[in-house]
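Only one protein chain is missing from this complex, and each of the others stays in its spot.
On to chain A.
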Amino acid sequence: MPKDSGIGASSKRREDVRFLTGAGNYTDDINVHGQAYVHFLRSDIAHGRISNIDTSAAEGMPGVVKIFTGKDFEGVGGMPCGWEITDRHGAPMQEPPHPILAQGKVRHVGDPIAAVVADSLEQARDAAEAIEVDIEELPAVMDMKAAAQDGATLIHDDLKNNICYDWHLGEEDNDKVNEVFANAAHVTTLDLINNRLVANPMEPRVAVAEYSRGTEDYTLYTTSQNPHVIRLLMCAFVLGLPEHKVRVVAPDVGGGFGTKIFHYAEEAFCTFAAKACNRPLKWTASRSEAFMSDAQGRDHVSTVELALDADNNFTGLRTNTYANLGAYLSTFSSSVPTWLHGTLMAGNYKTPVIQVNVKAMFTNTVPVDAYRGAGRPEATYQLERVIDKAARELGVDPIALRRQNFITQFPYDTPVALTYDTGDYNGTMDKLEAAADLAGFAARRAESEANGKLRGLGVNCYIEACGIAPSNIVGMLGARAGLYDAATVRVNATGSISVMVGAHSHGQGHETAFPQVVADMIGIDESMVEIVHGDTSKIPFGMGTYGSRSLAVCGSAMVKATEKIIDKAKKIAAHLLEASEADIELKDGQFSVAGTDKSVAWGDVTLTAYVPHNFPLEVEPGLEETAFYDPANFTFPAGAYACEVEVDPETGQVTIEAFTAADDFGNIVNPMIVDGQVHGGIGQGIGQALLENCAYDENGQLLSASFMDYAMPRADDLPFYGVDHSSQTPCTHNPLGVKGCGEAGAIGSPPAVVNAVLDALNAGGKAVDHIDMPMSPSRVWAAMNG
């Protein structure tokens, strides 16, 4: 029986009322009296040496307040990287400077060269056109393998080469790995590309900054998933400002998908320049700017090899990946191809020997960083594609091959540094087989064939490490931050509750789901609880929202703070009821004395806390508690996905006919919101598999620089999804037993789509091993006719 409130209820998303009626308050909705506008002059050359910048003509133009170039930021810190990777030889990664405005060189199309502050945006743009920039063009370094060669053109003159780091994880002994492959009964090898993506949140990035001469305080409104992280990075590493003089506000944010985690030069610029100009400043990215300045995602080129014994047991896995970092290190870029990728290469399988090798490369492209899934989709894609290829080569059922190799005992220590606490991969696969009616596939295939279409079924599993992350572990791995979170529960005198959380909600539905937890714990109506987020002046120091962590980490802090509240309220109730605290029970918002009919209501206790006339003297008045929560381990959501496609043999056009997701997210607070998260993730995964492609030419010009050429999935590209999350093995180490659901869809779906297309082609007599994403009609047709 579905619940109608509290944990487990599909409460309707309260925030949607304002989002859907135009009542949201986004950063671009914020205008400060007297504000001036910022326009960035960006490089249209991918790689070059700046020989001269002449701003003299532009400075005299109407409305111009001030023009900034790299010179104005000499002595100011650059954009920091939040994760130091140690390479395979024990040396730190190469970490080049990342200036706010280009200094000496431009390194990608879109690299900001100058910034114009003017009374109006059009005046700023007019003046930017009058800035003369002389750039001596250098060869663009675009191909990662060529970039790694000795003698390749250097992107950063002070580095020894273009390799940020050469990293490995898992089995160090090459001889041992070679032996596993030499002794294998079968080896499957696959070269594949995980295509570069542009996140394209509906709302572009925006920064509004003001400086008060009177109080010497700064306020930055910015489109961020983690305002406290932005404040810390900007104050401590970029501008050298005291944190208590800086307030960072991330109001309603129109989608993040990872690309709004990072600290960007534009927001630091606006904060710095607001003081320099003594004017509030506003910058709103155009969509074109978003394409060339928002951190992009994925872009791995990999070779993966799977060794199997004569009984089809996986005996070894080796991967070699080139990971593109772009021209500069974005905030968490270095962690994505390493600790968020290599650690997931065991997948759901008990492969005993695994070796992961990653060369992370600088190229003359927009920086690459976390994008929904961040490293885990790249790992899943390699693993689930090579398993599928192995099944085809061996002529065995791809589901049976997976089941045979599933991890079934928990906890399980993988050969790549993780300990899975719990899971039931066979149980989840059972759910998938039923929910997707895989037994009926043959009949559906026959029907498609009768219509002249090739039908294919792709199935795969995934696992992800979420609930990021135990601070002590990530600290050892090079993280320059803790990854706990925090919540303050403030009970008001009349019993309503404000919960100040470090997590940020930008589409995830926290404003609905978080109150369900608190209300459920106390037994009051959800409408009495509201969360406050996105403002460093209001919320405790939490690390924000990414990595499917909000409920598992911040939610756990909220539970702990609520437990403190309940403990204290019980003391007050015991005093009011003249009973022992140990005998007080809380149910449905009533404190009662066990075994009696004596009770006092939640509201009476909270009022007493703030009007403490009849009050226990040893207890402090008020009812407000804060808790920080640092997880003991990652959480491990896992699942099995099935995709059915039709391929038009004449055109290569792929249509998704059915998509079913069976996920194990542990316990679930709001099933409807979880469905929505899975739907969105699958939409992005299908986008990657069939449509999206961030492409540059050999000169570093962005070919897919607008929606005319970058294909975002539209509603009619996507099917109705089947989503089943009844397979539930609760997380063993957080109080709610939750695992996280935000990224699963984007991680699990691309291999399912590719596997399905290849199944269709092979069933149709076309022996095709692999097609790189996006599987555009042109590529599928070429593969069929190649």
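Annotations
To be clear about the criterion, a contact is a pair of C-beta atoms (placed from the backbone, for glycine too) under 8 Å apart; a residue touches a chain by one contact, two chains touch by 3 or more; residues count from 1.
We adopt the following convention: contacts and distances are computed from a predicted model.
A chain of this complex does not appear here, and its UniProt-recorded name among "Carbon-monoxide dehydrogenase medium subunit", "OB-fold protein", "Imidazole glycerol phosphate synthase subunit HisF" or "Cytochrome b" is "Carbon-monoxide dehydrogenase medium subunit".
The omitted chain makes contact with just one of the residues A:Asp134, A:Asp567, A:Glu620 or A:Asp709: A:Asp709.
Of the candidate positions A:Asp16, A:Glu650 or A:Glu698, contact with the hidden chain is made by A:Glu650. Checked against the hidden chain, the listed residues A:Asn693, A:Thr729 or A:Asn755 yield one contact partner: A:Asn693.
Mapped onto chain A, contacts with the missing chain fall at residues 122, 125, 129, 288, 650-653, 690-691, 693, 695, 703-704, 707-712, 776-778, 781-782.
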